[in-house]
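I have placed the structure first, in the form of structure tokens, so that the comments after it can refer back to it.
As you look at this complex, bear in mind that one protein chain is not there, while each of the others sits in place.
Each chain carries a letter (A and B) given by its place in the written order, and its residues are counted from 1.
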Amino acid sequence: MSSLFSISFVIAAVAAGAPLLFGTLGELLTEKSGNLNLGVEGMMYMGGVAGLAGAYYYEQAAGAASSGAVAAAIATVCAFLAAAFGAFLYSVLTITLRANQNVTGLALTIFGTGFGNLVGEAMGNAAGGFVAVSQSTKNVFIGGIPVLKDLPVVGKLLFSYNYLVYLGLALAVALAWFLDRTRTGLDLRSVGEDPGTADAAGIDVTRYKYLATCVGGGISGLGGLYVVMAQQQGVWVHDCVNGKGWIAVALVIFATWSPWRALVGSMVFGGLSVLRLYMSWGGNRLAPIYDIVPYVATVVVLIAVSIRQRRESQPPASLGNAYFREER
Amino acid sequence: MSAQHIEHKEPLLRLAKRDDIARPKAWAIRAAAILLALVTGGLIILALGHSPIEVYGSMIGGSLSKGRALRETVKKAIPLLGTALAIAPAFKMKFWNIGAEGQILAGAIAASYFALFWAERLPKTVLLVVMAAAAVIAGGLWGLIPAAFKARWGTNETLFTLMLNYIVLGFVKYLQAGPWGPDLNPNGYPKIPMFAEAALLPKALGVHIGWILVLALTVLMFVYLNYSKHGYEIAVVGESVRTAQYAGMDVPAIVRRTMFLSGGIAGLMGFLQVSGASGSLTENTAGGIGFTAITVAWLAKLDPFVMIAIAALLAVLEKGADTIQTIYTIPASAAEMLTGIILFFMLGCEFFINYRVILRGKGARK
Partner (left out) sequence: MGTGNYAIELRELTKTFGDVVANDKVSLALERGEILSLLGENGSGKTTLMNMLSGIYFPDGGEILVDGKPVTIRSPKDAHDLGIGMIHQHFKLVDVLTAAENIILGMKGKGRLDRKAVAREVRAISEKYGFEIDPDQKIYDMSVSQKQTVEIVKVLYRGANVLILDEPTAVLTPQETEKLFDVLRSMKADGKSIIIITHKLREVMEISDKVAVLRKGQYIGTVDTADTDPQRLTEMMVGRSVSLNIERPKTEYQDLRLEVKGLNCRRDDGVKALEDVTFQAMGGEILGIAGIAGSGQKELLESIAGLHKVESGHIFYYPPRPDSDLARTGLHVPTDKAGEELVGKTPTQIHQIGVSLAFVPEDRLGMGLVADMGMVGNMMLKSYQSGKGPLVDRKAPKALAEILKDELEIATPSISTPVRRLSGGNVQKVLVGREIASSPTVLMTAYPVRGLDINSAYTIYDLLNEQKKLGAAVILVGEDLDVLLELCDRIMVLCGGRVSGVVDAAKTTKEEVGLLMTHIPTDREEADA
């Protein structure tokens, strides 16, 4: 057992935090458009299983000539598209057909969980047991930047991760820049705050909501990809996402809708989730108690935010409400 | 001025709100939605290499044929219906209680405590009543926490109740891994031992008597929501908190009371689950029921009697999926996916009940 203050703890925290980061950034983007999509868990399953299927069937097709990098690229695209499709279903229902967001999000989670497990297990059944990707693909998801990763201390600390971790980091920076420094970002925020006003200002509210929700869903799906390919090493494990999507929903609140704080929060929550491996007391018996720390922390933030009532840390004002122009 | 505006064109589709739609027509639309959902599910079954008709046939056979199959289906419907009933008053108040899952577990834990430690000291009837009461109180308190914060500070209840689910689930796992698991279990397994006979609900017509309780609860909830002073208060608060305050209602108290009730009924379902359905507490005691029940309540438009039908439909799916797993080796997760598809279609079809879609050039004037 390693110490809490070791490099390996930081690395483990980052690895555990990465899927949360994708889920959180995706949901954050979605919520900025005023849509509360409780289907993150479902979309992570969809992304995860589609990524695995993409990589696996590519390898089957390419045979010995298959490349780990290509497999990873295909997996990434598949994961993004599958989860974005889930978000698209949510968008059609809540934006166009005006269904309740909470209930639709839950339905998406139910559907996505079922879809992921069904396809994952059916793939296994068809392959006669279970599917597994090749070692070269696995290596891509083990990651590490050549040469740099061998540097003492900083090598392990900064350069030993797979491409998804760096992608997540880049996404967080990009999202922060997008929301604060671009006109499109400003328009998106106005849609989430006050769609009536955005509409009157000539912003296509429907288009923004669809795009933010679908892209956000796709980003969340990469979290599922990370779970399946990096954490489960390219094997479908029943119920593998296991509540990470819900933590992502929590993290958006924890981060009070800021991509920077989402980045920090994901790493903190990642750290909390591996904490039990690094604590010398309690052992397995207390493991479940460590697991609930992130949720307790979120509740505390939620309460603190509601008590402080700072204008800038409130949820987007129209969050959860549908918008129709021609209503009277 | 750009050229595109010169052409005079109506948008392709426009919408008009329907004020009233005939009930039969509304139900026909809903039936069509379910049918379409089953067709969509059928296509997926086809893609998996099976005949949809055969698979659906065995699902119905496996869930509704007399005897064991039907009893199992009823067993699955009980907590779904009961939890949907629990959610109804909260949702009517527009308090988005996504925490029934946790409230079920809270009730189940309290009931299990008495089942595990008091079974030998109390007569069966007393024990069961105590278990039920403890479950109601525990579930109610678990529901009361977010309500108290919502009432005082306006803390977002959707997210709060959601978080509480995972906290109590972690606690169940803790009990399972330690104090109530290996410490109690003679064989040292990390599982909570089966309850003694005294702590198990008696059966009626082959199913634990929870079904009678839940049906009675359906009628009571109908009366409560529609004809009681409490129900009126809930409706007013749900419609407008300002109006409720204006009418002199103590809104925080109503919110707390209603959530205690909501959580309490969910807690009671936890008791039925451990004492009636499985005979012990596990991390799967709630098993997503709290989430699925939300969709049941919503699709039923919070009408308790309609909830019976929807809970039954979802229970048939779930039990049917167990059957097809054994016959066709289709993973049981198919049930979840199919449930999701049905929910999508039913959520979507409400739109066509509430709105008229007008195609370009048609129905411009009545």
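Simple rule for what comes next: a contact is a pair of C-beta atoms (placed from the backbone, for glycine too) under 8 Å apart; a residue touches a chain by one contact, two chains touch by 3 or more.
Computed from a predicted structure; not experimentally measured.
Colleague: Just name the one of A:Ile203, A:Leu222 or A:Leu272 that touches the chain not displayed here.
Modeller: Once the missing chain is taken into account, the touching residue is A:Ile203.
Colleague: With the full complex in mind, choose from B:Val236, B:Leu261 or B:Ile294 the residue touching the hidden chain.
Modeller: B:Val236
Colleague: Touching the left-out chain: which of A:Gly124, A:Gly144 or A:Gly185?
Modeller: The missing chain is touched by A:Gly185.
Colleague: Could I get the residues of subunit A that touch the absent chain, sorted low to high?
Modeller: 180-187, 189-190, 193-194, 196-204, 311-312, 314, 317, 325-326, 328
Colleague: Where does subunit B touch the missing chain, residue by residue?
Modeller: Spelled out for subunit B, the touching residues are 1-2, 5-11, 14, 16-17, 19, 223, 227-233, 235-236, 239-240, 242-243, 245-248, 250, 364-366.
Just so it is clear, only the chains that are shown with their structure count from here on.
Colleague: Could you state the distance in Å from the CA-based centre of subunit A to that of subunit B?
Modeller: 26
Colleague: If we count contacts the way the header does, which residues on subunit A are in touch with subunit B in the complex?
Modeller: 36, 38, 42, 89, 92-93, 96-100, 102-104, 106-118, 121-122, 125, 243, 246, 249-250, 253, 284-289, 291-292, 295-296, 298-299, 302-303, 306-307, 315, 320, 326-327
Colleague: Tell me, which parts of subunit B touch subunit A in their complex?
Modeller: On the subunit B side, the touching residues are 14-15, 17, 48, 96, 98, 149, 153-156, 158-160, 162-164, 166-167, 169-174, 176-178, 288, 291-292, 294-295, 298, 329-331, 333-341, 343-344, 347-348, 350-351, 354.
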